[in-house]
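Only one protein chain is missing from this complex, and each of the others stays in its spot.
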Amino acid sequence: MEIEIIAVGGYEEVGRNMTAVRCGKEVVIFDMGLRLDQLMVHEDAEVDTMHSLDLIQIKAIPDDTVLQSVPGTVKAIVCSHGHLDHIGAIPKLAHRYKAPIIATPYATELIRQQISGEKKFRVENTLVPLKAGQRHTVSRNLVLEFVRTQHSIIDTVTPVLHTPHGAIVYACDFKLDRTPVIGAAPDFARFRQLGKEGVLAVIVECPYIQHPGRCPSERIAGNLVRDVITSYEDDPNAIIVSAFSSHISRVKTIAECAEAIGRKPVLLGRSMEKYGLTAERMKFVSLPKTMSVFGNRRVIDRMLRRMMKEGKEKFLPIVTGHQGEPGALLTRLAHGDTPYQLAKGDKVLFSANVIPSPLNHANRAEIEMLLERAGARIFTELHVSGHAYREDHFEFMHLLQPQHIIPAHGDLTMASKYVQFAGELGFTLNDSVHPMTNGRRLRLN
Amino acid sequence: MEIEIIAVGGYEEVGRNMTAVRCGKEVVIFDMGLRLDQLMVHEDAEVDTMHSLDLIQIKAIPDDTVLQSVPGTVKAIVCSHGHLDHIGAIPKLAHRYKAPIIATPYATELIRQQISGEKKFRVENTLVPLKAGQRHTVSRNLVLEFVRTQHSIIDTVTPVLHTPHGAIVYACDFKLDRTPVIGAAPDFARFRQLGKEGVLAVIVECPYIQHPGRCPSERIAGNLVRDVITSYEDDPNAIIVSAFSSHISRVKTIAECAEAIGRKPVLLGRSMEKYGLTAERMKFVSLPKTMSVFGNRRVIDRMLRRMMKEGKEKFLPIVTGHQGEPGALLTRLAHGDTPYQLAKGDKVLFSANVIPSPLNHANRAEIEMLLERAGARIFTELHVSGHAYREDHFEFMHLLQPQHIIPAHGDLTMASKYVQFAGELGFTLNDSVHPMTNGRRLRLN
Amino acid sequence: MEIEIIAVGGYEEVGRNMTAVRCGKEVVIFDMGLRLDQLMVHEDAEVDTMHSLDLIQIKAIPDDTVLQSVPGTVKAIVCSHGHLDHIGAIPKLAHRYKAPIIATPYATELIRQQISGEKKFRVENTLVPLKAGQRHTVSRNLVLEFVRTQHSIIDTVTPVLHTPHGAIVYACDFKLDRTPVIGAAPDFARFRQLGKEGVLAVIVECPYIQHPGRCPSERIAGNLVRDVITSYEDDPNAIIVSAFSSHISRVKTIAECAEAIGRKPVLLGRSMEKYGLTAERMKFVSLPKTMSVFGNRRVIDRMLRRMMKEGKEKFLPIVTGHQGEPGALLTRLAHGDTPYQLAKGDKVLFSANVIPSPLNHANRAEIEMLLERAGARIFTELHVSGHAYREDHFEFMHLLQPQHIIPAHGDLTMASKYVQFAGELGFTLNDSVHPMTNGRRLRLN
Partner (left out) sequence: MEIEIIAVGGYEEVGRNMTAVRCGKEVVIFDMGLRLDQLMVHEDAEVDTMHSLDLIQIKAIPDDTVLQSVPGTVKAIVCSHGHLDHIGAIPKLAHRYKAPIIATPYATELIRQQISGEKKFRVENTLVPLKAGQRHTVSRNLVLEFVRTQHSIIDTVTPVLHTPHGAIVYACDFKLDRTPVIGAAPDFARFRQLGKEGVLAVIVECPYIQHPGRCPSERIAGNLVRDVITSYEDDPNAIIVSAFSSHISRVKTIAECAEAIGRKPVLLGRSMEKYGLTAERMKFVSLPKTMSVFGNRRVIDRMLRRMMKEGKEKFLPIVTGHQGEPGALLTRLAHGDTPYQLAKGDKVLFSANVIPSPLNHANRAEIEMLLERAGARIFTELHVSGHAYREDHFEFMHLLQPQHIIPAHGDLTMASKYVQFAGELGFTLNDSVHPMTNGRRLRLN
């Protein structure tokens, strides 16, 4: 049986991830992601109503037309977690394939919401939630397994496709966090066992391979946030925290810190509402009882007015906008476009990194400047990454002992760094470690 | 009574700190520091036997000749802690003044060792150890108080000189760590009270004012180190950690982590021995019973040979050399100049930052390259700073409410950043915040 | 007679320059500039109709309210050249003073156009054009002299105010170009003579003091542009060049290169039209006969349509938009918002640097990305600065031998670098070299 890897998207950029694996006549697709930064350049782009081909044209979603020449039938679409660069193109591409979408329960729920918001296409693929530790029989030859791992969103797994020639591990977006804030540590024992059973190939995220050492645990980020917030126990000024809305562990920590200093945590912003409430409803997290959530702009502004009236020191708003995105709440706060007036000594905490791009840097610099002009005190980088660093990859490859490595989720330069790293482990360019570009196909046997 | 601040050293560089305060006819000197990087350029310089004037010439020690024209008598030399950029010039300069040297007990002991190593000058000033929380009467008009604080060396204080016109606070090298590993948090209550009693001036370190937010606690660094070390509990390879030898809290953490994974901690290097044993003898720290310490090169090499024989996995060497200093143990290890051979998979942890300078970057890059070529895996930045960041300064100034701020311990560019920061608090250039250069004098009333 | 320097604007930022000099009871103002980047943050700001106080509030124009407490009458407003950061606030501030505006002829004409576009205030100050080399009697005690210099706009001078206590030189925006493209080299002989007559103070631009060596001549930029353009003599693709519209020397070079390879130069954009036609009408430059100029958007688009029809290879458009400014022509071209379609192999030359700011970097990155996606080939940095570098300042201070130096046109950090430089020449902080902040006043005698 021929095994082939097809690099569909995410091999010349960060975002719009999509990889297909063909085993004989059967194809399994991993991820269908969206690249948001491409959309931001075209300011008037309305994704909901756009056609796939136009989105492919501006490189916002993977160009899956390459699959037309691949001799096989798509049997499953598999998503490792619920971030948009992994599930965001499903509403635009999934309907082209008669195949179920298999994802973790939380990701499945987010995919469902994505699909329901789609206005151009009708997506009717079956949604199959699969939990970490479980298996799903794709076909007579293929079994899918979800191995527990950690990432910056809850309920993330490392999908493993068992083929007659060995396992194919799709290790895209993971972190070997031994002391996570929500959930258990990655299933090291299972990874080691897979290595013993035989791993044909690992498709692995490469953008963070240059970071030396290990990625710090989410517990570290939690302590960084906690130390700052609790140091202002007696402060009469506002404390506002911005974090990734999908980062439920972080949101939980922040909300608990708010309680610890006697402030009511308030989750503000549509995406905060979406990720937070979904997680709570599905029992992934238990957020403080005192916490309230507001997603709609009108009610947000009403709540902000109430805070001004009752006293800023009684609340701790958790908001969107750490990238300075136009329209996000923190951006509006910085521009003075809300009923909530910033004052000298107010604290603004960024519990998120700046996703590196000139636009993000500019947006962020602008709101920091406006916040400072309003007298706010700024705290940045109260954050750790959700991605494996170099020595995490070293351990991971040591556990899996793969025959082949395919660096993914980054451009060729990032993949090259992974090749150099793999070289230290004995892998050889184009023999056992294979950098690829979008649209390229690789026969493994 | 005229109050005057004289910027002697450390106002155009980082290092060789020295500030004098004249109150009427009495002068108190704060710190007499050494600037090591200047010495490294002149490779054949032997500090022990060099004359003060030659060291002044190459800008390695403060140019205290400015004090000849200051109308007053030096009544005390005060050191806030035991780092070389604060005490290192004492053997070269202190004998010129008939005045006691007042420092914390640990710093006093280190000063005593400095003086005993001096070969050019005979330094006979009285050494007066003063504990945090204690006071010392300098003269009828002047009382010195040591207020407890935190830094990257144990037993650090913020000296306060009480004058008839208010307190003068010498806040050079401090960190507002609320959860330190050794000792208690800074004495916030006393700082607040000083603010109420009236602070005439704060002489304050400025180099870190550009760092946003608060400096992370030493507890964070401890966890970073701990997470990495304990993740290799079952690893058969070497684990070698390099840290600042004077950073007793860090050394303690590392040694405890070694024990936790069943390895014997071994402190190697002359300065490791000096700082570690002195701290233990003085009961500042209790290091693991299993720990051994070797300072002499011959015994170090014997110990390294023993490790090779008994098994690397039984030991955890804590070594000097994180800056890639020629001659330091890690540098020798990297060059293969010891009986200890590095092998594929050995772990080398840098629990220290690179002190920014082109020479340090080059030295460090070189040993990292050699370590990697030997197959070692590198972990960097398992470290936090020992200096107050921007919002720590914000809190500090809020507590002290000083009339005047004198940025110190950095060049004019760094001081300018402090002026900009002070401007946000309402201070005005040359009226209430005073950037200075070496040799300049400032009348405060 | 008391001499006082009042730092009004441009001492905590780059832009909104304004300095006042008081000699006894008479005040001379140098420059009234606009800071454009502050306006860009407030996207809906319409400068034409805004009130001074609102523009002061957002730090877009100098806060001249400090002058209310200065005991003296404004006798003249002097502008060294026609850039907006020197003349842009005149429509908002000049009417508050009963004083003539004295500027070089070209700058005077640009000021006239500025004033005529103002919609909020009525500015009726007399405009007095003064040529390089000429003098103007301000009062019995004060004589103004314009000394010829070079900069990135034609007709730039170094104003010198002769007072009973010596000359005050306002050396803001200059370049010691010995081989300029338009006009003659700076009047070195006169500067040397001023040094001999006695210079009390130099108010000098400081932002470029960190650049080592000398600023390259405009001739170098000319050759860089020429080499690229002429290398495409036989190329059938478009060649589009973007440059600062006020940089007449550069525009002239580009237009001549167009002719040299047989293409018609076409100046496109409102500011291109304004600066170019004004310069030509005033006989400062003779542009190629074949050149045409279009400022109005409708006619620009008509011309672009014509180029598409007649063949891109027949024209060389010189356009605005090198900073990726929204609405500028190059930005529109990049977004495909014009009748002119970019194609594979088209050349786009940036004969301008990116003015460093996060917003400019983002805007520029975005259009470069779009241009590249359209297949265009990009050429950057075909440019040299218009500002004196470190060794130019060294020569300049050597010529003038001033008693005092006041670094201007930059924030305190930049001024600090100038202090460090001045230190190498023997000047001392706060004695003979005086960093200032907005609103501060300095008595010189």
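We call the chains A, B and C, going by the order they appear; numbering starts again at 1 in every chain.
Here is the rule we go by: a contact is a pair of C-beta atoms (placed from the backbone, for glycine too) under 8 Å apart; a residue touches a chain by one contact, two chains touch by 3 or more.
As the structure is a prediction and not an experimental result, all values here were calculated from the model.
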Fill in the blank from the handout: Of C:L382, C:I405 or C:A422, the residue touching the omitted chain is C:L382
Fill in the blank from the handout: Among the options C:K59, C:R190, C:R214 or C:K312, the absent chain makes contact with C:R214
Problem - Residue in contact with the excluded chain [from C:L36, C:V70, C:V228 or C:M308] - result: C:V228
Fill in the blank from the handout: Had the left-out chain been drawn, it would touch chain C at residues 178-179, 212-214, 216-217, 219-220, 223-224, 227-228, 231, 349, 372, 375, 377-382, 391, 394-395, 424
Handout entry: Where the missing chain touches chain B, by residue
Key = 41, 358-359, 361-366, 369-370
Problem - Missing-chain contacts mapped onto chain A - result: 12, 411-413, 415-417, 419-420, 423, 428-430, 435-437, 440
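Criterion: only the chains that are shown with their structure count from here on.
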Handout entry: Between chain B and chain A, distance of the C-alpha-averaged centres to the nearest whole Å
Key = 41
Practice task
Using mean C-alpha positions as chain centres, tell me how far chain B is from chain C in Å, no decimals.
Solution key: 47
Handout entry: Where chain B touches two or more other chains, by residue
Key = none
